[in-house]
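The structure appears right after this line, and notes come after that.
Apart from one protein chain that is not included, each protein chain of the complex appears where it belongs.
So that you can tell them apart, the chains are marked A and B in the order they are listed, and the count of residues begins at 1 in each.
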Amino acid sequence: MEIINLILSMLLHPSIFVPLIFPGLITILIVIILLIWAERKIAAKIQMRIGPLYVTRRLGGILQLLADLLRYMFAELIISKESDKLMFIASPIIALTVTLLPLAVIPAGSLLGIELVALKTSIGLLAALTLSSLTPIFIIVMGWASNNKFALIGSLREGYLMISYEVPMYLSALSVAILHGSLDIVNIVNNQQRIWTALINPFAAFSFFTSMIMSTSRFPFEITESDSELVAGPYTEYSSILYGLVMGVPYMRLYVFTLLFVNLFLGGWYPAINGFSSIILILKVLVILLFSVFLRSVYPRYRLDQAIRIGWHSLFVLSLISIILSLLIIGCGGISGC
Amino acid sequence: MKMVLPKSQNSEKEIELFIGPQHPASGHMRFIGRVDGDIFTKFIPDPGWVHRGIEKIAENRKWIQIIPLVERAAILDAANMNIGYVIALEKLLDIEAPPRAQYLRTLLCEINRITSHLYGFGIAGIMIGSSTFYMWPFADREPLIDIAQLITGSRLTYSYMIPGGVRRDLPQGFKEKALKALKYIERRLNNDYFRLFFDNPVTKARYKGVGVLKKDDAIKLGIVGPNLRASNVKYDVRKVEPYAAYSELEFDIAYREEGDCYARLMVRVEEIRQSIKIIRQILNKMPQGPIIHKKYERLISLKKLEEYQKTGVFGLPAIFATLRPPAGEVISRVEAARGELIFHIISTGDLRPYRLRMVTPSFRNMVLFRELISGARVMDFPAIYGSIDYFPPESDR
Partner (left out) sequence: MSVNTADKIFEDLKLMIGPEAQVSIPSPNRLVITANIDKLEFIANLLKNYGFDHVKSVTAIDYPMKNVIEISYLISSFSNLDLSKTILILKTFIDRNKPTSKSLYKVWPSVEFLEREAYDLMGILFEGHPENAPLILPEDYKGIRPLRKDFKLTK
């Protein structure tokens, strides 16, 4: 009894519960399986076809991704002789790990007055954004370690894009921090009890959302792994289980960013009665995720220089405007004042 | 390795790319390019991977056996390849098909033109990343392929036209089904395609101003088809040297002045509209009469004659197996979906042709890869490829 109590109390402690169970590793895996299935089904319905149906036919093929992952595990892992073997194998694993790091500081609900967050710090927003900037570096390393010209071109594109979407993202987050007067994400969510940030400062919301789409290779910015020009960008040479890992990295990144987006702009878990806060949060996250993957069926992809131009001409300017707007609102007396 | 680019000045900065046959964006052919940063400094096409030797095989086949042979050069466009050869053969034999057969031939050619352009749209869509615009045109070819199946009995390779006429007559109830299919295509083209793809700001950003081909360059390089008409040259074989029933039908030549990728796509959209107009006129004005020249109609056996008068299916007479056209040299040209198709046949009065020369429109357009892509960005390559509507098997024959 004592042992079970001990294990349960360890598991339910926020600093283990949040990164491991909800909204951490296990929830991410379930969400990704459902998300990729939803993406394929939505695209299929729009394109007048059926989509995945073979696996678990009665449920509409919902476990297709699980079948794909099982197949990847049994495929042969081919490592080219001229590739940098250590970085070739290590970089997908490291990329996956650092993608999940921001979950340590993102809150996921409140239970009986205690916020569900792993690490309560006063610079949570800054920590989350900085940790999320680590992933593109390892994507570039993946392309370099493959020793393949097409992978190299894909890595270069990822590098170009990285410098175009990071600045607007940081500036939009800064404007939210100015508006609510704190870098702690828990404080920002609690400050949105009466009205969401997205309604006060829509410029910041739009520019953060578009930078998020650009950073996770959703259409129309799916330039890194454009699979009709470069075979799969930096991921060309990967096979078997490593391929499953690298295909999961953009989706995990999308999930983490969406959690951040909902917490910053869409009121987090408010309006919520105590027990259901996490459920409301997950529902909001699912709506934003489904919208992001729906874009695949509508848009072609932009050219690289056009995407960079959008990053600097449109998003950068919009994020500057959002900072000015935040400053004006603060000068006017804060959210309650105006 | 002979197929290389000449040595470059700064070989340390430039990457040499072989976009080979095993690539999602190349089709059945290879491209060799040199990339400096984001620009192709040099780019050459390397065709020949699907060469089947149609011209050489034709020297070994009887005249009537060449009809299925030349159709396989470009399966999408089989009717136009078919009619080009049959017109050349009829010039040698000095006969002309009866009016109803001419109208039936035109009907099949125009249906083929629409399906070929829809295929081209699908390839253009997937090249710049729009998977929805890849699935929609391919699915919308189905009503038209069903119509073609009603006329000829097969979906893609028809072998419908024979010297002297065509092989089958229209079945009952054809006109209603055809008009229904045309209405569906028109609605899809004018509403859904424009809303999804042609008016999409991302498409316009990828296509406008990209791969501009000026009028003088187009004429100098010998470009044909919608690519030529998008550069302000109003040349269409159906108006210059009318064949089949085109001299009696009303339609306009689709053309644009800008010469960029968007103009080439819009010329194809307009051609689909004109083809729909032509098919509607054919269905209204179709004359009654025989579908095969009387010289051959007299030569089939009595039993087959009864079957022909009952079902409208014409079985080939035995004389076609030993057809010997008189000696001579003929040139025929037709407007296939991708441009002008030339047949140059030399006969010595034998069972087989002495020389069959077939110049397909894709082969004449191949030089556009070198001219338009050298100096363009790497990501312009799929956009330009999709807009030229190049079909490697048609080019290699």
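We adopt the following convention: a contact is a pair of C-beta atoms (placed from the backbone, for glycine too) under 8 Å apart; a residue touches a chain by one contact, two chains touch by 3 or more.
Keep in mind the model is a prediction, meaning the values are calculated, not measured.
J.: So which shown chains sit in contact with the chain we cannot see?
T.: Hidden chain, whole complex, touched shown chains: B.
J.: Using the document's definition of touch, tell me which of B:271, B:340 or B:380 contacts the absent chain.
T.: Spelled out, the listed residue whose C-beta touches the missing chain is B:340.
J.: So which bits of subunit B touch the chain we can't see?
T.: 1-3, 47-48, 51, 53, 55-57, 60, 91, 219-222, 228, 233, 235, 240-241, 329-331, 333, 340, 342, 344, 346, 354-355, 357, 359, 363-364, 366-367, 396
Here is the rule we use: only the chains that are shown with their structure count from here on.
J.: Distance between subunit A and subunit B based on Cα centroids, please, to the nearest Å.
T.: That pair's centroid distance is 46 Å.
J.: Which subunit A residues qualify as touching subunit B in the complex?
T.: Those residues of subunit A that touch subunit B are 43, 46-49, 149-150, 152-153, 219-220, 222-223, 226-229, 231, 296-306.
J.: Give the list of subunit B residues in touch with subunit A in this complex.
T.: Those residues of subunit B that touch subunit A are 15-17, 23-25, 35, 38, 125-133, 135-136, 139, 196-197, 200, 202-203, 205-206, 377-382.
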